[in-house]
Structures are given as C-alpha cells and as structure tokens.
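A single protein chain has been removed from this complex, and every other one stays in its place.
Every chain is named by a letter (A and B) in the order it is written, and numbering of its residues begins at 1.
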Amino acid sequence: MTALATELSSRLMTWWIILRIALEERLVYRGDFALGTLMRFLPIVTQIFLWWAIFESVPTAAGSGQTKALVGYSFPDMVAYYLLTMLGRAFSSMPGLASGVARQIREGEVKKYLTQPVDLIEFLLLGRVAHKLAYYSVATIPFALVFFLCRGYFSSGMPDVYTLSIFIATLLMSFLLGFFMEVCLGLVGFWFLEVSSLLFVYMLFNFFLSGHMFPLDMLPEPWRSLVEYIPLKYLAYHPAAIFLGKIPREQLLFELGIEIAWLIFFVFLARWMYARGLKRYSGFGG
Amino acid sequence: MSAVPDPASTSTGSAKFEGLGYYWQVILAFAQNSLIRDMTFRTNFLLECVSSISWTMMNVGFYLIVFSHANSIGASTGWGKYEFFVFMATTWIVNSLVETFFMPNAEEFSELIRTGGLDFALLKPIDTQFLISFRKMDWSSLSNLMMALILLAFSLWQLTHRPENPLQLHFSILFFYPLYILCGVAILYSLTITLSATSIWLGRNQTLYDFWFYITNFSRYPMEIYQRGWGMALWGTFTFVIPVLVVVNVPARLLAQPLHPRAWWEWPLAGFTVVAAILSLLASRWVFQRALLSYRSASS
Partner (left out) sequence: MAIIEIDQLSKSYRVYQKGEGLRAAVTGLFHRQYREVLAVREVNLKVESGEFVAFLGPNGAGKTTTLKLLSGVIYPTSGRAKVMGYVPWQRDNEYRRRFALVMGQKNQLWWDLPAQESFRLHQRIYRIDPPAFRKTLDELTELLSVRELLCRPVRELSLGERMKMELIAALLHSPEVLFLDEPTIGLDVVAQHNIQQFLKYYQEQRGITVLLTSHYMKDVAALCRRVVVIAKGQVQYDGSLSGIVDSFSGAKVVTLQLAEGTVPQGLERLGEVLSIQLPKVKLKCSRIEVSRVLAQLLEQYTVEDIAVEDPPLDEVIAAMFSRVSSEEKAAEGVSQ
C-alpha cells in the first residue's frame, strides 16, 4: 500500500516539476508570450464581420418571423459557434504531437523506453496535460474576457445543467480523443519512415471536417451524413453543437456513448500499435 | 605580390549608389542558389507544393458552400460568387509573391539575429537590407500563384460571359492591376521586415508567423465588411495606419467591379495605395536601420 502511495506521490512530484518548468519557459520570453495570447482572438473578429456580411444576403427563414437563418443558425448563433469551437480547439489541438512521436521513432529515442519502466504514451499524455494546464491557466483571462464581451451573441442563453455537464464531459473527451488520434498517427512511424504526408492529409481533413472552419450543418449531402460517421467532428463541432442546443436532448447521452466508444477504440489501437511497433523495432536491432 | 587590389575589380571611387545591373546580378545569384537548394530537397518541395494547392482547394470548397446558401458577401456590395473568387485569386497572387520572395528572409532574419549570423551580412559590401531581403527564395510557394492565375482566368471568363450585365474589361487593367499588385507586395514586405526586425528588441520571435497571419487575415476580405458599427475603427486602422486592407482590395476592385459607375472614393483610394506603398517602404527602412544600430551580436 505504501509502495503505491510513494509511486503516486513521486508521479505527482514529477508532474508538478514539468508543469513549473513549462510555465517558467513560457514566461521567459515575455514579449512573445503577451503578444501571442492576445493575437489568438483576432481571426474571430474578422469571422464575425464576414458572417455579418454574409447574413445580409441570406433570405429570411420562412415562417420564423424576421430572423435570418443559415441551416438553422442565426447570426448570433454563428458567432457563438465560432467562439465555442475555439474553446473546443483549445482542448483538442495537439501541435507537434504526431510529428514528435514519429521523430522519436525515426531517431531511435524510442529505444530508451524498452529498458525503462516508463511508457511513451503515458509520458506524452502527462506532458500534454501539463502543457495545456500551463498554457491555459494563464490564457484563461483573455478567454474569459472575450466570452464576457461577446455574451450578447449567446442569444439562447446558458444551457441547463444536464446539457452543460454533457458539454464539459465532451470537452474533456475531445482532449483525450485528439490526443490518442494523433498518437496513432505518429505511431505509424514504426512502419513508414515518412509520416509527414499522412499527417498533412489528416491536418487538412481535420481542419475542413471537424467543424473548425464552418458548422458541419452547412455541408451538402452526401457529405453531411458521411461526416457523422468519422470521429473528427468531436474535435470542434460536437461540443459547440451541444452547447447551442443543436443536438436533441434525448440524443445527448447516446452521442456521448458513441464518443466514448471511439475513444476506447483509439486507446486500444494506440496501445496495440505501440506494442507491435516496439517488437518490430527491437527486431531490427535499433 | 602587391597587396593593393586590382582597380579594375572594384567599383569606381566611393560611389554610394551601385548600378542597377549590379543588384540584378546579385538577385539572380540568390535565385539560382535558392533553386539549387530547393531541388536538392525534391520531396520536400513537392510536399510543399501539394500542401499549398490543397489549402487553396479547401478555401474554394468553403466558399462554394457559403455561396450555396447566400448569394453575395454583404448586401449590394457587388461581391457575388465570381467577383469574390477574383478577390480571392488576387489575395493568393499577392501572398504567394510575398511568401516566395520575402517570408523566408524575414524568418531567416530573426534566426540570424538570434545566432549572431547577422555579423556575416554586415561584413558584405552591399546594402544590408537588400542582402537580408533577397537572400533566400522559397520557390514552392509559386504553386499558389499558379492556382491563383487559374482561378482568376476562370472567374473572369465567367464574369465576362454571364447573360445579364457581363463585366467589361478595359485594357488599362493590364497596367493598373500589376501595379497595384506590386504596391500590395511592397506594403506586405514592409510589414514582414518590420516585424522580423523587432526581434532585435523582443528576443525570440516565434509568434512572427502567427502575427503575420493574424494581420494579413484582415486583408483577405472585401473592406466593405468592416464598414459598419465599431468596425469603422478597424477599417480606418487597417486602411490608413497599417494599410493591409488596400493590398488586395484595390487591385481586386479594379478588376472585378464595373468601371462605371465608380464610387467617388475609388480613384483617390487607389492613389492613396501608391503613396502608402512608398511610405511603408520608407518606414520599414527606418525601422531596419534603427534595428541595426541596436544589434549586439551573439557572444562567441
């Protein structure tokens, strides 16, 4: 029992140190950091104006009075949507993860995991958690500020507690899903040396089909239905849709279930690829 | 052996201004070296080309989707589907030119400052800003230029052949369009060089590319979208203070919007663009010189 406790506390200690170093690193280049955090919100401003202009020429939705709507989104809804996808992206984006894994494999750094009790995947996960916490603990202020300033766009108000809790659960899941999906991509490096082309294709589809660029409701058939079957939507579209009430209440739990299923699938895939990859790797003699 | 250099191999006297032919020769040498280098990394080059092209396709896809729901950007601004594609093509033309010739150098400049490699540039008997600005070229960005020209040609064809109110193009476009493209490139160049020069004072400048993206993000859309409510402040700032809005808007407007009737402010704006281009270049030079004065070199 005490062995477990010491194991846990040493883990926590490492975690705290990683976190602290990450934060320190961020703060050293202060000019860089201050500018960078603020800049993230500029594209939203342009988007708002763009959609404002687009909505001007959208015909009024039949039978809904004077509100203009595009695939069921009014202009305020659209703005709220983009802000929410930004939040979703904050959780699910994993910059450099897949390429980092591929690089570690290519350069043989993975060898050290063969002899250590540390797991590559666990290590990376901890690292990402630390990174996200470090970054967003400081970035919460600008985020909160922007959301507060734009609260007028959330015309449908806050969703009820039930929806809200599902929303938060989905956000956390999108972090895990994003992580494991990219890890799997990186692990392809055990079989193919140049993962960058694969990564590039993934990035492209990710950007286009995750809802980051536009609400997926805008897609024409058959794409609209197709996109329901791939897990990319969970990275940006899904949390936003939940918050805005686009998903019927009865379906929320069901969708969450599917999301969990996808997550389990990718966790197993990552583990399996890792184990097989290491075996194959050591077969080569490093 | 004499230690005095052969007079035939140096320029005459202490002429401060070298002939244009000299600078052209140097640019050619840079272009050649960059091309050789890009060709040694062929797969990377191809990947970059493919990635730029895919990106443009995605953007086209997005706007096709938008235009299937709405029929213009902004009511009565005249930016319908194909007009907007002309606008987009113009954006890509300007951006690809900047990304081919100047972006690699702006990034390299930050690196040179950080590692102290700028020392070597300061040793050369040539204007430092010229050397820094043209040294490296990224030929793979020209693939975007190609896509832009295709899109431009297609959209113009659509516009000039549509049944109602077909677009009439005046031959003076052949002069004005390239001119304003050049003005746009000059303004964006000044912006990149100024940003990258600030790394002398701000240290590591990882957000350079980000900053560049955010600011030029404003320039990617017709300026009409800002002309409402508190957007006027944005419109004012990005037209007159950091003139990125005129970079694409002016040439695109000249091309895609009808010649008559022109709004009263269009020609003055065009004139302003030329002035802005010249002023931007001068401002960037001033910042560059100030930056060199503060350069500390790296410790050995």
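The rule is short, and it goes like this: a residue touches a chain if its C-beta (ideal position, glycine included) is under 8 Å from a C-beta of that chain, and two chains touch if they have at least 3 such contacts.
What you see is a predicted model, and the numbers here were worked out from it, not measured in a lab.
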**Prompt:** From the list B:K124, B:R162 or B:R290, which touches the chain that is not on show?
**Reply:** B:K124
**Request:** May I ask which residue of B:L20, B:A263 or B:L293 touches the chain that does not appear here?
**Result:** B:L293
**Request:** Looking beyond the chains shown, say which of B:Q25, B:T43, B:S68 or B:S172 touches the absent one.
**Result:** B:Q25
**Message:** Across the whole complex, list the residues on subunit B that are touched by the chain not included here.
**Reply:** 1, 3-6, 8-11, 14, 16, 18, 22, 25-26, 29-30, 32-33, 36-37, 40-41, 116-117, 119-120, 122-126, 128, 131, 293, 295-297, 300
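Criterion: only the chains that are shown with their structure count from here on.
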**Asked** Hey, how far is the Cα centre of subunit A from the one of subunit B, in Å?
**Response** 32
**Touch list for subunit B against partner subunit A, complex** = 43, 47, 50-51, 54-55, 58, 61-62, 65-66, 68-75, 77, 201-207, 210-211, 214-215, 217-218, 220-222, 224-226, 228, 231, 234
**Request:** Note which residues of subunit A are touching subunit B in the complex, please.
**Result:** 29, 31-32, 35-36, 39, 42-43, 45-46, 49-50, 52-58, 70-71, 194, 196-197, 200, 204, 207-208, 213-214, 218-220
